[in-house]
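Heads up, one of the protein chains got dropped from this complex, but the rest are sitting where they should.
Should a chain be cited, it is by its letter among A and B, assigned in written order, with residues numbered from 1 in that chain.
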Amino acid sequence: MSEDAGPTVSRRGLLRGAAGTAIAAGGVAAVGTAAGQSGVDFDGWFSDVSNFDGVVDRRGQGEVTVEVGVEGNGDYWAFGPAAVRVDPGTTVVFEWTGEGSAHNVVAENDGYSSGDPVREAGTTFEHTFEETGISKYYCDPHLAVGMKGAIVVGDMGAGADAGGGSPGGISLSEGAWLLVGSLGLAVASPLLFAAFLRYRRGGGPSGPSEETREQLQRVDEVDQGPPRAEEAPVEKPETTIEHDEYDPSGTLSLVLGYLVLVVLLWVFMYFVEFLGRGPTVIG
Amino acid sequence: MAYVDDYPDAAKVVRANFGVAFAALSIGGIFGLIQAVHRTGFFRGLINSTDYYTVLTGHGVLLALVFTTFFIAGLFTWGVTNSLERSLPNPRLTWSWFLVMLVGTILATVSILGGFVPELPLSADVLFTFYPPLQASPVFYVGAALLIVGSWIAGLDWFLAYWGWRKDNDGERIPLQTFMVLTTMIMWYVSTVGVAVEVVVFLIPWSLGLISEVDPLLTRTLFWYFGHPVVYFWLMPAYFVWYTILPKLAGGRLLSDTLARVVFVLFVILSTPVGFHHQYVDPGIPEGFKFIAMTNTMFLLLPSLLTAFTVVASMEHGARQRGGKGYLSWLWKLPWDNPAFSGCALAGIMFAAGGFSGMINAGMNINYLIHNTLWVPGHFHLTVGTAAALTFMAVSYWLVPQITGKRLQHRTLATVQPYVWFIGMTLMSNAMHRAGLAGVPRRTAEPEYNVVDATFPNVVGGMGEMQLQIVLGGTILFVALSMFMTVMIGTWLAERGRGTLSVNSHLPPALSGPESSPRVLDNLKLWAAIAIVLILIAYGPPLAGMLGDGIFAPGTPGFPV
Partner (left out) sequence: MEIHRFEKVWIAIALLLIVGFIATIAYGALGPGVKMVDASGGTIDPEAVAAGESGTAFDDPGVRQTGPNEYDVYVVARQFQFAPGTSQPIEVPAGSTVTFHITSPDVTHGFNIAGTNVNTMVIPGQVAELTVDFDETASYGIVCHEYCGGGHHTMEGTIEVVPQAEYDGPGGS
């Protein structure tokens, strides 16, 4: 398990980096203050976790429960609560809700893991947190969608508000939403403007310019309603060729050339690319 | 006298449809650009990778369903009124189908965009294929259903116009353009039954909680019953343009009215009983049914190969009438500076390439090589994304002046635009095909995998080059799209009646006209009946097998996304 987790996480790291860029574009202030004031610096861990709503204080309890599979991140792909503050020596019981497919609990750095993902409601996994600090964990199948949590052990940074700014996931998607929306509006705006102009033109007395009107009167006696459009003259062919005197020899050579190309490519694709590479399904 | 003066009411309908189509095209195009930069890893700051699928859904639905359906509705309204030389019978009916389609579009679009705002209860990150048990909000399904129902009423409107014409013209051959519209709509009626049953009987009640489970295999089979014919619903209007307008633009005449009708009849008969070729690697479907679908699919190549000959021969006729000589040097005599012509011709060239990758897709066991890889979007960006879309843009350069009564603006931009699109699509689809051959999957926000040596080592030229070509091609396509929109908006805003139009509506008759083609071709009831029989053969036994264990079983609850 750990062999695979390593590279997987590092790729997610890249992903987080990209997400971080987006937040920088969307709401620099919010994220910047999050680390400064709350005193708990999750280092972007919760930037894509939709149900993160600050650190929930559960100090003074010997046993604390975190639900696995609460609503969040687009489905039941979240820990509830996402971040909890406990006293050192507290046992945290992770309890499966049975929602949102199979989950597990895997520590980012601290070595504990509930093993393979399971879905059964009522499944539990316990871990006792002795050391002061932040212990981050995630659900392996749903890491990419933001199913992450953290246990804050001890009083570090507890004096300030636990909030930590707006949750990153939302600010990010709002930013993207705004960007996409404004781009869409930008493209649609000339259309809207055109519609507006047409509407106004239809309502008001303004029509074609005097010049056009005169020109049209010369062309056409009618000056009622909108001006008539005049089509371009019909093209006259240089020579007229009728059905019986026309042999599409160029066409025949073109389509035969295409045929040869298609047959060669087909043979290459079927016998070299397809049958030449294995393994293949044989039963 | 242009179309707008002859049929002012119908012209208004065409304009409204084109307006919605172009708006959808713009938004869908922006989504496409976002995908190109995100998936290739050039810039992932705009959206996160989960929202990529929201963008992808928007791109697919807005372009493949909304843009095409509205544009086709406008084009066919023009085609029917123009070729029958009469207005649509009932303006109230006409505006009602437009409104039904518009409301459907708005509902579907809003529910997709809702995916960007987690606070809203709306979302539909289900992609264009909306395979259950991925579950969208009911609003999305209702919107999609309304769009289709609206298109049905539109078809009825065109049939009513035809029946009215028939009363006054007993014994005459159906004008070619109307014939093409009616056959396309028969194909559409027959094939949309699948998706209508899927959405109305299963997905809407299921998303509302009225039924708890649906059978994923059955619902995706119903989707693909519709999902392949829909590509002919995009393609047949492009053929409509290539057969009836392109020869004129080339300076010639259609070679054969007979073969044009034969081609459309073949599409009516063969378009639907082929859907299983999208399910070649689905479990739960016996191999024999897949083989039958494959045979039908291969014979569906025939109308397209016939089209290649007839359309190229009609262009050659134009070039020779313009003084072209020699085996191939007549090609230079074609009006390559007329964007309406060059757009259609370039679309045709790309379709020849897309046709080849389609032959690979159609080959049953070779499907293992490319199923669900990037090859597939590479293919359909050549077909619907160019053969249909570029043809629609090209014909707009010819048609929009006629339906607005305004001169085409920004001629230079328009002249260059089809070539820009062609270059962008060449880069992008070439890279998609090659990456797909190496196994790079489609529909993924981040095609970098730890397990595959971080790249796909078999890509000729390497992953980096593929990504570069895709992002470059996508950007160039977006530039081409912006050029098109500038021309259209400029023309729309121009003053009506100033000077003569840049185009005329004269469509010369075919070299070999309807008088020499068999009358049985116009027997629409016969072709519809044969189509239904073939569908019963291809779909009856497998559907019976899937329904054998109950309509909702093996069932699964929804997974909202």
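Keep in mind that, in the parts below, a residue touches a chain if its C-beta (ideal position, glycine included) is under 8 Å from a C-beta of that chain, and two chains touch if they have at least 3 such contacts.
Quantities reported herein were computed from a predicted structural model and do not represent experimental measurements.
Visitor: Of the residues B:73, B:285, B:319 or B:408, I need the one that contacts the missing chain.
Guide: B:285
Visitor: Tell me which residue among B:194, B:252, B:447 or B:474 touches the hidden chain in the full complex.
Guide: Final answer for the missing-chain contact: B:447.
Visitor: Which of these, B:364, B:472, B:494 or B:538, touches the one chain of the complex that we don't see?
Guide: B:364
Visitor: Where the complex has a chain not shown, which of B:22, B:53 or B:392 is the residue touching it?
Guide: In the full complex, the listed residue that touches the missing chain is B:53.
Visitor: Considering the whole complex, which of B:309, B:421 or B:484 touches the chain not shown?
Guide: Hidden-chain contact among the options goes to B:309.
Visitor: I need the residue numbers on subunit A that touch the omitted chain, in ascending order.
Guide: Touching the chain left out of view, subunit A contributes residues 1, 4, 8, 11-12, 73-75, 101-102, 116-120, 140-145, 243, 246-249, 251-252, 255-256, 259, 262-263, 266, 270, 274-275, 277-283.
Visitor: Contacts of subunit B with the missing chain: which residues?
Guide: Those residues of subunit B that touch the unshown chain are 49-50, 52-53, 56, 125, 127, 131, 133-134, 215-217, 220, 255-256, 258-259, 279-287, 290, 294-295, 298-299, 301-302, 305-306, 309-310, 313, 359, 362-369, 371-373, 438-439, 441-447, 449-453, 456-458, 512, 516-518, 545, 549, 553-557, 559, 561.
In this section, only the chains that are shown with their structure count from here on.
Visitor: What's the distance between the Cα centroids of subunit A and subunit B, rounded to whole Å?
Guide: 26
Visitor: Residues of subunit B touching subunit A in their complex?
Guide: Subunit B reaches subunit A through residues 1-2, 4-5, 19, 22-23, 26-27, 30-31, 34, 44-51, 55, 116-119, 123, 251-252, 255, 305, 308-309, 312-313, 316-317, 320-323, 326-328, 330-331, 352, 355-356, 359-360, 363, 365-366, 368-369, 401-402, 405-406, 437, 446, 448, 450, 485, 489, 492-493, 495-506, 511-512, 559-561.
Visitor: Residue numbers of subunit A touching subunit B in their complex, please.
Guide: Per the touch definition, subunit A meets subunit B at residues 7-8, 11, 15, 18-19, 21-22, 25, 48, 50, 74-75, 144-146, 169-170, 172-174, 176-177, 179-180, 183-184, 187-188, 190-191, 193-195, 197-198, 208-209, 212, 215-216, 226-235, 237-243, 246, 248-255, 258, 261-262, 265-266, 269-270, 273-274, 277, 280-281.
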